[in-house]
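Written out below as structure tokens is the structure these notes cover.
Excluded from the complex is one protein chain; the other protein chains are retained at their positions.
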Amino acid sequence: MSKHNLKNVCHLQNWISESKFHQWLGLEVVSYEDGLLHVRLPFREEFFGTKEETNVHGGIISTLADATTCFVVMVETGNDVPNLNLYMDYLRMAPGNADLHAYAKVVKLGRTICVSEVQIKSADDRHIASGRSIIMNNAPSRSDIVGGGNN
Amino acid sequence: MSKHNLKNVCHLQNWISESKFHQWLGLEVVSYEDGLLHVRLPFREEFFGTKEETNVHGGIISTLADATTCFVVMVETGNDVPNLNLYMDYLRMAPGNADLHAYAKVVKLGRTICVSEVQIKSADDRHIASGRSIIMNNAPSRSDIVGGGNN
Amino acid sequence: MSKHNLKNVCHLQNWISESKFHQWLGLEVVSYEDGLLHVRLPFREEFFGTKEETNVHGGIISTLADATTCFVVMVETGNDVPNLNLYMDYLRMAPGNADLHAYAKVVKLGRTICVSEVQIKSADDRHIASGRSIIMNNAPSRSDIVGGGNN
Partner (left out) sequence: MSKHNLKNVCHLQNWISESKFHQWLGLEVVSYEDGLLHVRLPFREEFFGTKEETNVHGGIISTLADATTCFVVMVETGNDVPNLNLYMDYLRMAPGNADLHAYAKVVKLGRTICVSEVQIKSADDRHIASGRSIIMNNAPSRSDIVGGGNN
């Protein structure tokens, strides 16, 4: 896999939109400046977590964190990189019918192991959740290891 | 909110299917026996994480863990209960075009704080991921606290 | 338990030094300014993690994170508060024969649930580890619940 210049926002958007799940979610890369990646998640009706339809499902929040902690490392490495783990603190219910915003940055960029973190905020800038992820650099390609766990 | 008998699999299925996100995901409650909740996630094309379409997106895995760690506590309390956090270890890539299975159980059932854990497995019984969550019992209702974070 | 003014650094030092483990560790409160708590851990020979005696044991790092994520919430609440969990990312080996520094702050201060985070740095200001903790406000006193888990 050749390396890509993913610091260009359009290149990064094209890259991440190749995933069918990212397409369905509607993830939009807003900016990448001074190491901070800003991604917007426009609201969809299917995001509601309960029948009262007051808040976005936690799985949507964790998905946004999982994806953006990965993207921000990809921006630096130019390669697809898999998350080894994900830690989420859910701080507030995320209101529905409104965008969510993710602000991700790299904590450590190592030859094998990277760490990144993200803050998820509501459209009115409340702190909804914090996420962290350990990410593997120079992993075998996903198609080589799917189901196998040999990393 | 009155308490519900969610140990009945049909009641639990009805309850969780009230969420639009759960409907879209297609979560199916398989069984609840000896404290172990088994939930099946049938594959959807939109779950693919990369353009190579080899594996399910990590956000789908974390969503399945987030939902089932919550459900298994709900089964015991009879109430909707919010996750305070989520910890995921992604062990293997989840193959696409196949179901995923979640097996969740309660680790601690406290008056205020509960802890539960889940194992995510592939259709061929490989261990895809482990998840854990701290869950708040007797929390204010979600509609009272959305966006507020007063819990 | 009456509330204490723990924003005063000497009061906080006195409070935390009542614990025999804190005494043994030698934790020193350096400052509390603009919500940031700075605690110093002077090196002890017993901290070495391996026979090569190059680095401080991870358990010392996690202890420093566990203690300071708790202290920084105590500063705000004036009460002893128990950690419900601890998440650590170990970023670099901590060199021995040198101080460690913890910088902790509150992420969320709720009526029942608080979240705090800490960065552990070496004497030469390298980022050694990140920690996070969910902390319970208004918990029963420790002597009431030791071994019981009824919170």
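Note that the chains are named A, B and C in the order they appear, and that numbering of residues resets to 1 at the start of each chain.
The criterion applied here is as follows: contacts are C-beta pairs under 8 Å (C-beta built on N, C-alpha and C of every residue); 3 or more make two chains touch, one makes a residue touch a chain.
Keep in mind that this is a model prediction, so the values were computed, not measured.
**Q** Who touches the missing chain here, A:Thr69, A:Asn85 or A:Gln119?
**A** A:Asn85
**Q** Using the document's contact rule, name the residues of subunit C that touch the chain not shown here.
**A** Interface with the chain not displayed, on the subunit C side: 18-24, 45-55, 57-60, 62-64, 66-67, 70, 80, 82-95, 122, 124, 126-127, 142-143, 145-149.
**Q** Considering the whole complex rather than only what is displayed, give the residues of subunit B touching the chain that is not shown.
**A** 87, 89, 91-92, 107-108, 115, 117, 127, 130, 132, 134
**Q** Just checking the interface: what residues of subunit A touch the absent partner chain?
**A** 84-85, 87, 108, 110-113, 134, 136, 149-151
One rule holds in what follows: only the chains that are shown with their structure count from here on.
**Q** Whole-Å distance, subunit A centre to subunit B centre, using C-alpha means?
**A** 20
**Q** Go ahead and note the Å separation of the Cα centroids belonging to subunit B and subunit C.
**A** Here the centre of subunit C sits 32 Å away from the centre of subunit B.
**Q** Take the average of all CA coordinates in subunit A, do the same for subunit C, and state the distance between these two points in whole angstrom.
**A** That gives a centre separation of 30 Å.
**Q** List, in ascending order, every residue of subunit B touching at least 2 other chains.
**A** Subunit B, residues with two or more chain partners: 84-85, 87, 149.
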